[in-house]
Every structure is written in C-alpha cells, then in structure tokens.
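Take a look at this one; I'll ask things after.
Note that one protein chain is taken out, while the other chains of the complex remain in position.
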Amino acid sequence: MSSHFTPPQPVENDIRNFGRWFEDRLPIASFIGDHLGKYPTPRNLNYMWNFGSLAGIALILQIITGLFLAMHYKGDIHLAFDSVQTIMRDIEWGWVIRNMHMVGASFFFIVVYIHIGRGLYFGSYKSPREVLWGLGIVIFLLMMATAFMGYVLPWGQMSYWGATVITNLLSVIPFVGPDIVIWLWGGYSVGDPTLSRFYAIHFVLPFVIVGVVILHIWALHLHKSNNPLGIDLKKADDYIPFHPYYTIKDIFGLGVYLIPFTFMVFFAPDYLGHPDNYIPANPLVTPAHIVPEWYFLPFYAILRAIPIKELGVLAMFGSILILFVLPWLDRSPVRSARFRPLYKQLFWLFVVNFLILGWVGAKPAEGMYVTIAQICTALYFGFFALLPVLAKVEKPRPLPATL
Amino acid sequence: MPLKKRYAMSTDHTPSDDKALKANTPTAHDEAPMGDVDAERRAFLINTTAAFGVAGAACVAVPFLRSLAPSRATQAMATTDVALSEIPEGEFRTFLWQGKPVFIWHRNAEQIAKARAQDATSTTDPQPDAERVKNDTWLVVLGICSHLGCVPMQGGDADGWRCPCHGSQFDLSGRVVHGPAGKNLEVPPYAFLDDNTIRIG
Partner (left out) sequence: MIRMMMVGLALLAPAAWAGEGAALPHKDWGFEGVRATWDKDELYRGYTVATQVCMACHSFKYVSHRDLMRVGFTESEVQTLAKALNMDMNAKLKTGMDDATAKETFGKVPPDLSLMNRARPGGADYTYALMHGYSDDSATIVKYLPGGVPQGAYFNTYYPGHAIAMANPLSGPGLVTYHDGKEATVDQMAHDVSVFMQWTAEPERMDRQAWGVYVLIYLFIFTVLAYLTKRVIWKDVKKH
C-alpha cells in the first residue's frame, strides 16, 4: 500500500525515537500493519474463508515440526528407519513432534482441498483473480511433491514402493523416459542416492512454497478477497479492517481446527497411515496392497482408470493441470454459485464424484472398481468440458447491487 | 480516494468518523470507560483469550526445546568404566567419557611426591593435590584445557601437560602453572567400583 508518497521526515537520532527512526529507514511495521492489520476485507465473508489462513498456519507448523525432526533424522538407507524409531523412543517428546508432522501433512491437505473447493464454489478464480488462482495451483503441486518425498523418508515398505511406483510414472516420457527415471534415482533402482536427494528436496520445497504463498497473498491483496456474493464491492463500508475482525475469527477457526488435529496426534496417529510402513523397506518384496496416501487417491484412481499407461499418466497430470485454465473455461460473468442454479448442482456433483474417485483409489484395480473409476474419470473431465457450454444455457439469478 | 476512508464504517467521511473507527477497532489495550458494561466485557474477554492463548503457545514450546536435550540412549551411555590394568605405572592413558577425553595417570611414588611438592607452585588456582585425587596412585582429570577447550599434550615445564593451542601448562596434578588458562584441569565425578575398575560419571 505504497500508493501515497510521504516525504521523508527527518527524525532525530535519539534512543527515545528509535521506533520512528527505524521506521523512517525501513517501514516494516507499517508494511505489516497495512497487510495484516488494516487490510480491507469484505465484511460478509463466511467461515469458508477461514481455510486460507488455516493453510498458512498448517504450513508453518509443518516447517517447525519438520525442522525439529530433521535435527534427529538420518537420510541414509541404513539409518533412516532406525532414526525414526530413535525419535519415537529415545528423543524426549520426539513422538509428539513426529505425530504432529505426520497428522499435520494430512490436515494440511484437508484444509487446502476445502480452500480450493471454496474457490470453485464462489468463483474466486475468475477475473481479476486468475493469477491468484494459478499461484494456488502451483502451491498445491509443490505440496504434493513435498508430501510424496516426505513419505519416502521413513524408509518403510510403503515409502520404498510408493517411491518406486511414482517415479516409474516418468518412464512414459517418449524416448528419454527410462533414462530420466534412472537419473532421478541416481542408480538403477530406488536407493540411497534417491533417499538423500529426496530428503534435501523435501527440506527445501516448503520454503519455495512460502515464497509462492507470499506471491499468492500479494495477488490477493491487490484486488482484495472475493466474497460469498461474488460481486465487486464498491462502497467503503463494505470493507472492514482485517484486524481485529478477521484475526479473531481466524483464531477461533484455528481452535476448531486444532481439536480434531490434536485428537489424531494423541489418539490415532497411525489412522491415516499404513501398517506396512512400519516394516523396513525391502527391495525384494512388494506389499500385497500398495496404496498411496489418502490425499493422492483421487488422482491415483484416474491414473489406474485408463488401461493404457501413457494415457493414464497424462490423464492424472492433466486432471490437475486443467485447473490452470479453469478461469477461461468458465465463461459465465457471475462468480458465486449462489446465483448460478446449474453450476451449483454441477459443483456438488463434482465434489461427490471427487470423493468417489478417492474411495475407488483405495480399492484394488479390478472388476467393478475399474468401471467406477472410468465413469468417475469421465465425469471429472466432463465437468470442465461442460463449463463453456454452461455459460450459454444457464440463466443466473439477479445479482444484488451491494451487500 | 484517501486510503483511510476505505476502512471507515460509514460512507461519508466526517471528522467524527475517526472516532467511530477507533471505537470499532478494539485492541487488547482498550481501556473500558467506567460503567460501560459492554466495553468492560469486551476488554476482559480479549485479555483472557490472549493470555490463555499465549500461555498455551508457551507450553507447546517446551516439548520442542526438550527434544534437543540428550536422548535417553545418550543418557544411558553417560558413564564409562575403565579397567586400570591397561595403564602402565608412571604413564597416563586417555579415555572417552560423554564424548570428552579423560586422562587417567597411574602415578609412581616419585610422581606422587613431586605432585605434592608442586602444591607450593600452583598459585593461579591453588588446590592441594590431596584434594584432587581419591587414591594417590590415580589422577583422573578431564583432558580439556580450561582456556578454550583444546586437548593438552604431555610435556611442559611442570612435567604434566602443555596445551598446543595457546601454551597453557599444567603440573602432575593437572593444576595450571602457566596461563592463559586460569583454572586447573577439571576432576570429573568418578568412583572405584573395585581395585581394578573406575566408573567415570
């Protein structure tokens, strides 16, 4: 918010004026004040708008717990599994930090899925917020890469075979695929070089995410938040300052979020994991049921739905990349689904379909499950294919002029 | 449009708006005017929630900081047992205890007598030899120079050790006789388990 030029006001170099003196040289306090304190926020945001700041908090928690785990973890195939057990047994409170990191990853994804769903429902991806939306998808992709590599680090059976299966996806790249996979592994199979580089990348990617989050917030603050009505707010009293209104609302939301989170950390830390990952990695035996972490399941289902390997991989990556062009697929001038009767139904169908994809992704790829996965994959892409047509047939309900 | 106006709660910007804005943006430092029950309740809730939250966050820091303390495995290995028969009379050997070198000197009669005589010359950090040993024959000291933590080598003018880093010298009882070190070599906690075994730690 530097649109107003304030001529420098010389401040006497005196310890009593330290605050003003420093601010005159680096106005960091007013920068934070403008972006956290005074940021004009629509006053009609509902609780769905809590999930953005929750995602930020989840990211920070992952970075802090991860940092403390990294101080004890060993990124070597002979030591990795044992070092996790050292954290669980010998390091004081190590178990709480590891459980927080483990459960935190899942909860981060829950929050981000709701955050994306909110954007979809209220049309937050539409002009002028296309870049804001695109940066969000970049964050989502970076999160997936980070989570995938993090899951390899405990070096259990699921770590090893998950890494093998997912890296093998790249072998579909024409001509150079198999060489790229070997290059990625640093060997002829997933092994010590793979673990070391995954550890290094897993450590650094969250900071890249922080960087993209800053861009994401920058883009947000330029055109301000969307709102449940999806209309452009013109009047000054449509906005209220972020602090204290949304700080306290976000703090309340954080409390609500932390209750199930804490419950999982203390009473069901392994619930979202796989027992097989407590068996040390064994390159000679693949577990009977190999399933990715739950947050990858819908995309995993799309991958397996298509019997041709190359097409399956394309469909899986395409299912995420298509989100980038969503702002141009959806031609309707109306943002919020509240005023779009057809889109609203389509949105809920899309959500249910996505959940079914997740469910079928956990099932063995045989018989009826394959058929379900294929139908759901078709519906997934059908949603996006319908959007350009929808704008032509749909009659939006009248929009309010103001709040 | 002046920026400030966008935050205001009413559309017309009048001087009274600034006051209205202030009233609408309570902070933890709000002072409740006497008799204003609403404002009092608000200030009380804000302060209670803030205090409760900060206390909780402080408690969360504890497990994180504790996780950096020596682990249970390290604590279990906090003692070292040394078989004294390994050390020939008149010589010392170095042992590892908690990752630190410990010198154990098997002193002969002549060295004991000399160490006693050196009581007079250890003036920097005076301490009689008798107080530094549990058994005259065995001198047990940490092999860490009290200056900046280097490991001293045998030698020096006092027949004990000299530090290769900055030239501090120690006598036959591990007492400093020449700076820059200002303190004697430390005596670690130890006990004789039997005639032939010392447990350090």
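Note that the chains take the letters A and B in the order they are written out, and that residue 1 is the start of every chain.
Assume a residue touches a chain if its C-beta (ideal position, glycine included) is under 8 Å from a C-beta of that chain, and two chains touch if they have at least 3 such contacts.
As the structure is a prediction and not an experimental result, all values here were calculated from the model.
Chemist: Given the contact definition stated above, which residue among A:Trp21, A:Tyr113, A:Tyr278 or A:Phe324 touches the chain not shown here?
Modeler: Only one of A:Trp21, A:Tyr113, A:Tyr278 or A:Phe324 touches the chain omitted from view, namely A:Tyr278.
Chemist: Check the options A:Leu26, A:Ala288 or A:Met368 and report the residue that touches the missing chain.
Modeler: A:Ala288
Chemist: So which of A:Ile77, A:Ala105, A:Leu132 or A:Ile240 would be touching the chain we can't see?
Modeler: A:Ile240
Chemist: For the chain not shown, which residue from A:Val176, A:Val256, A:Leu349 or A:Ala385 touches it across the whole complex?
Modeler: A:Val256
Chemist: Could you pull out which residues of chain B are in touch with the chain that's been left out?
Modeler: Residues of chain B in contact with the hidden chain: 9, 23-24, 26, 38, 41-42, 45-46, 48-49, 52-53, 56, 76-77.
Chemist: Would you write out the residues of chain A that touch the absent chain, in ascending order?
Modeler: 43-44, 82, 85, 88-89, 95-96, 99, 237, 240, 244-245, 248-249, 251-252, 254-256, 258-259, 262-263, 265-271, 275-276, 278-279, 288-289, 291, 294, 362-363, 403
Assume only the chains that are shown with their structure count from here on.
Chemist: Averaging over Cα atoms per chain, report the distance between chain A and chain B in Å.
Modeler: About 42 Å separates the centre of chain A from that of chain B.
Chemist: In the complex formed with chain B, which residues of chain A make contact?
Modeler: 1, 3-4, 38, 40, 64, 68, 71-72, 86, 89-94, 96-97, 235-237, 239-241, 243-244, 251
Chemist: Residues of chain B touching chain A in their complex?
Modeler: 1, 3, 5-11, 24-27, 49, 53, 62-64, 66-69, 71-74
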